[in-house]
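In what follows, a structure is listed as structure tokens, so that the remarks can point back to it.
Of the protein chains in this complex, all but one are displayed in their positions.
Letters A and B mark the chains as written, and numbering starts fresh at 1 in each.
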Amino acid sequence: MTNFAILPILIPFIAGILLAFTHNRILLTRRLAMLFAIVHLMTMGFLLYKVLVDGSIVLEAGDWSAPYGIILVLDPLSTLLVLTSSIILLAVVWYAPASVSEEQEGFYFYTFVFLLVTGVSGAFITGDLFNLFVFFEVLLMASYALITHGGKKVQLRESIKYVLINLFSSMLFVTAVSYIYAVLGTVNMAQLAERAAASDQPGIITTVAILLFFVFATKGAAFPLYYWMPHSYIVPNPVVSALFGALLTKVGVYSLIRTFTLIFHQQPEIMDQLFIWVGNLTMLFGVIGALASRNIKLIVAYNIIPAIGFMLVGIGIFNHDGLSGSIYYLLQDMIVKAALFLLAGTIAAVAGTSDINKMGGMIRSHPVLGWMFFIAGLVLAGVPPFSGFIGKLLLVRGAFEKGETTTVIIMLLTSLLILLSIVRAFIRIFWGEGEAIKQQTRHSARSLLPAGLLMLFTVFLGIGAEAILPTVQQISDYLLNPQEYIDLVLKGGR
Amino acid sequence: MIVAILMPFLIAMCIPFIAKFKYRIHTGYAVFATSLSIFLYFLVLLISGETETLYRYSWIPSLGLDLTFYTDGLALFFALLISGIGALVAFYSIFYLNLEERLGSFYVYLLLFMGAMLGIVTSDNIYALYTFWELTSVSSFLLISFWFTRKASTDGALKSMLITFLGGFSLLGGLVLLHLVTGSTSIREILTQGDLILASDWFPLIVVLLLLAACTKSAQFPFHIWLPDAMEAPTPVSAYLHSATMVKAGLFLLLRFTPVFKESEAFFIAVSIIGLVTLFWGSYMAVRQTDLKGILAYSTISQLGMIMAMIGYGTEAAIFAAMFHILNHATFKGSLFMAVGIIDHETGTRNIRKLGGLWKLMPVTGIISILASFSMAGVPLPILNGFYSKEEFFSSSWDLSADRAFGSDFAALLANIVPYAAVAGSIFTFVYSMYFYFRTFTGKAEKTTAEKAHDPKFGMLAAPVLLVSGVLLISIFPNWFSRHLLQPAANAVYGDAMKEHSIHFWHGFVPALIMSLIVVVLGVLFYITRKYWMGLYNVLPGKLSGNIVYASLLSASENQTKRLNDRIVSGSIRQYNAIIISVISIVTLLILFGTNSFDLRNIDTSPVSLPQSLPELAVALIMIAAAFGSTVSQKKLTAVIILGVVGYGLSILFVLFRAPDLALTQLSIETITVVLFLLCFRHLPEIKRERKEKLSKKITNIIIASLCGLMMMLVGLAAYSQRLFPSISDYFVKYSYKLGGGDNIVNVILVDFRGLDTLFEITVLAIAALGIYSLIKLRQKEGDR
């Protein structure tokens, strides 16, 4: 039973390795990839069911009990997130043949994709801080391979920046882990939490926590560390952008949620304000970038940033509604961002350019594409009854409960500006004059299905929120009470 | 009831299929039938006197969001308005829109709107209300831009969307606060806790947020600017959304919460002033318009302002008058819009300067227009309902200081000024009404328009004729409407304590009548002399127009943001790194010292005994020297080799500090790395003398680098010196052999205790290898997608 906990990383891992061997037979590779993606999704569905019914699953890798060995924890939060990533994996693998060239597919494309997901899943479920670093490196290395995949001029240019920034933050990460080890004598997250709580809240823990905050905030593209993100996310193939946009920054946010609710909620007066203000600025500057862009892919990429801001604010609010809001926002944003990147990729492919000022009137030839994009925009802006609204409502409520009126105003203003950025793009691309583009319609029809699948999930997360929301609210309570996690992992005593 | 409210949505889903047969039967008939049956349903409900009905469906209980619909007098009043006007508009649109248009989309949007509007007025749940509220904004956006190839349409749509969503989002804030203060999401329950809300610290913010929502939706000054631009929509849409229903949603919202707000003096002050200013400004601006729909748009703004002012008064008489005027406005303004649609349809222009003398050509339209516009002007005739409600408006303004006691001097003063402001604001209403009618229907006919213009066929006239007969009916039987429709609605707002209102044409020479007469006399005077004072418009609004503000904001949102963003996200990795590193260093240092955590109490500060530590010290010095050397070296080969020295130094340190495995690994890896460096660097250009580098830049870099190094050093020292807990390593030492079966503890940790790390460390290497392979081999053509 507990061995199930390895599956979230094992399935994509095996898939990645296997697909490396079949790389010359593209048709087989594609089918296998689809198969693995579906198996992964179904396994995760099953595991989520198990976790919700029977309680969290803890696997002590190699049978070494915590805190000495590495622990994999399938609790509702991590399982839900892995499930969400498996949905995205499926959409991405499905979409890939429509957009990735066969040559690229032959060059281990799917291997990288699956290993990226391995790293992401591992980061979600690991209960060990150093192991988190290792999984970060797995996903980063896979992302380096994917971002350069194809080797075009822009790709090489932007990927250097991407690699450099991430390399710096990785080194900072590993050093910070060693600092925390010096202070608390362990790297197991549950034990860190226990010891941090038992300590007298010394400032040094806060200081090291700040270093880790910056590490995760860099990965999560928060202000003022987001510069590297927008341009590097749009240079690879749209499929890869979707994968990045949906998963990578979110791993950073997840790590913040996990470590800062569990371990580092020391000196909340500093921490909460830090999160809230970084969140506020992230929202504003992110949306400024989105407004400033004329490139459809870039607009989507910039829109990742304000969403990160929303989630950070939720962590800073640190109450039931705030954390529920953050988690809900995280879940739905993963899906809608993946969908948006796929849609933007299709738009750019159909129009033959990504400059929105050069497009126009596309609604006549591509109505489905247009309306999906429009609805995705409404989701982003948090318009009810779509999923963005649910998260935003919780965040607004949480912020008011905490008395953070300024933050509420910034959140609402940001929503408005997000709406402006997307609707303006929508108007320029789909409305107005401009002849209908007839070419390549086949291409777009084929690539619409995966995006459609994702959109379906988004709409479901809005209208059918009741299916997920109680779970998210339980998670929020569970995060507010770290003892539960500690007991789960450390089994109450050593 | 749920069927009645959800019917528009259900039919909307079927519309695309129905629209396939549009050449056989116009899609509008389906919509007409839908709205008519909803209207009849609510009518039956009204007549049966069964005003209070309830339907409840739990939607997202975890959020407090459920679909609870109930009808009281107010909801019923609005529901009848929405479905009734909706039916007429749908019927009218059948003749207005020809079959080549995208009828499917049009009617889907229209039905979505109708359903959402019904949802707003019947929802008991605040979040459900909000959901429907935003849906009206979205459908309005889609309807305004129905002719999406025109830039004016899409611009107007964007403007209306931005402004109404600004209000929408602030509505969300206000509603969430109401939820937090009262602990309930049911409007009925919230209303019972008025005292709690009034006493709450959040109350001022709640008022501001809800007012912002109401003012943007109901086009109040200074947010009115979207409404004139929304006139790019097809005329049935203007008649329906932008005069009869959607713009009244803001009024509805305030009416809904009036039981709470009417106690607040601040609310009175704010809403009355906004209302009166809008009344004045709207009518003033209407006179200037040349587009017939423009006149009507500003006129709508002005009339909405008037109703808003009455809601602000909050007295019994005022609330009743507000209801009355909402009804009347829907009749006369709806018919005027339809008349304009007919004129546009027949003559091909809406420019009032090109029109004239239509009376002879289209007499039926003329009759419709004269009745409706005179009613709008408040001409004292017993057959014009506009006069009745304007009279009520005047009398409620006049009686305000008598009907309501005020605490603050300012409020009392305002109450005394109100009647004068009401008169002043109404004069221009009279002027533009006259202007609208006489300029279009009398005088000389233009040659170009005269040729083809004539009254349209009966179908197109039917809806406006029905609406205008509404004007007459209400005027002839005001008390029937009052008893069955207005009184229950006002009761719902004001509470059942309200006394019965009867409406009469003749009250004697009361102040209200005198006020009306003043308006008529001055209005006529202004109308005749308008040539002489029209120059005023160049001064006011002149450059103060809200549109200029909006336009500059919109362009700033595109251009200023670009300028700013380009500066931040410049593409220079160097700048990114500089900012990122300095932020991290400075903030961390601040926290380190801010929390007083730099404390070296436990560190071994005893001086290092030289002879023993000589090797370490020497290696350290060599490493520093090498790091410095590789930094300043001007030859790439030298730089790389000196860099190797640092790596080898590190492995010596590993040996000295009893880490043999590390030393070995470091040694071999360093060697491979240096080789790799050399291989790749052969192809990289030689290091350039950085002569172009500015000294200031260099110094900045040095400062950032030292800050970062210092930060890492200090945090490291602090962390090292505060070892709060014993390390878990003792366990490894203890059990390495017993459980792990190995002497070399590090190896046991790697392959056993932390085997997962090692597995994925190898994975990283494998990915790197594959990645490098594809980097070298896979070269796609540029521009290839």
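Everything below uses one rule, namely that contacts are C-beta pairs under 8 Å (C-beta built on N, C-alpha and C of every residue); 3 or more make two chains touch, one makes a residue touch a chain.
In this text, contacts and distances are computed from a predicted model.
Trainee: Have a look at "Phosphonate ABC transporter, permease protein PhnE", "Ribosomal subunit interface protein", "Na(+)/H(+) antiporter subunit C" or "Anti-sigma regulatory factor" and point out the UniProt protein name belonging to the hidden chain.
Mentor: The record names the chain that does not appear here as "Na(+)/H(+) antiporter subunit C".
Trainee: For the chain left off this view, which of B:Ser62, B:Ser184 or B:Thr673 is in contact with it?
Mentor: Of all options in B:Ser62, B:Ser184 or B:Thr673, contact with the hidden chain holds for B:Thr673.
Trainee: I need the residue numbers on subunit A that touch the omitted chain, in ascending order.
Mentor: 130, 133-134, 137, 140-141, 144-145, 148, 151-154, 156-161, 163-164, 167-168, 170-172, 174-175, 177-179, 181-182, 187, 231, 293-295, 298, 354-355
Trainee: What residue numbers in subunit B mark contact with the hidden partner chain?
Mentor: Here the touching residues of subunit B are 570-574, 577-578, 581, 603-605, 608, 613, 616-617, 620, 623-624, 627-628, 630-631, 636, 639-640, 643, 646-647, 650, 653-654, 656-662, 665-666, 669, 672-673, 676-677, 680-681, 683-685, 687-688, 690, 693, 701-702, 704-706, 708-710, 712-714, 716-717, 719-720, 727-729, 732-733, 736-737, 743-746, 749-750, 753-754, 757-758, 761-762, 764-765, 767-768, 771-772, 775-776.
In this section, only the chains that are shown with their structure count from here on.
Trainee: Using mean CA coordinates as chain centres, what's the gap between subunit A and subunit B in Å?
Mentor: Taking the average C-alpha coordinate of subunit A and of subunit B, the gap between them is 26 Å.
Trainee: If we count contacts the way the header does, which residues on subunit A are in touch with subunit B in the complex?
Mentor: 13, 20, 61-62, 64, 67-70, 72, 99, 101, 103-104, 107-108, 111-112, 115, 118-119, 122, 130-131, 134-135, 137-138, 141-142, 144-145, 148-153, 160-161, 164-165, 168, 172, 175, 179-186, 188, 191, 195, 199, 202-204, 206-208, 210-211, 214, 218, 224-225, 227-228, 230-231, 267, 270, 285, 288-289, 291-293, 348-349, 361, 363, 378, 381, 383-385, 389-390, 392-394, 396-397, 400-401, 405, 408-409, 412-413, 415-417, 419-420, 423-424, 427, 430-433, 465-466, 469-470, 473
Trainee: Sort out for me which residues of subunit B touch subunit A in the complex.
Mentor: Listed in rising order, the residues of subunit B that touch subunit A are 59-63, 127, 130-131, 134-135, 138, 141, 145, 148-149, 151, 154, 157-158, 161-162, 165-166, 169-170, 172-173, 176-177, 179-180, 202, 205, 557-558, 561-566, 568-569, 571, 573, 575-577, 579-581, 583-584, 587-588, 591-592, 594-597, 599, 712, 715-716, 718-720, 722-728, 731-732, 752-757, 760-761, 763-764, 767-768, 770-771, 773-775, 777-780, 782, 784-785.
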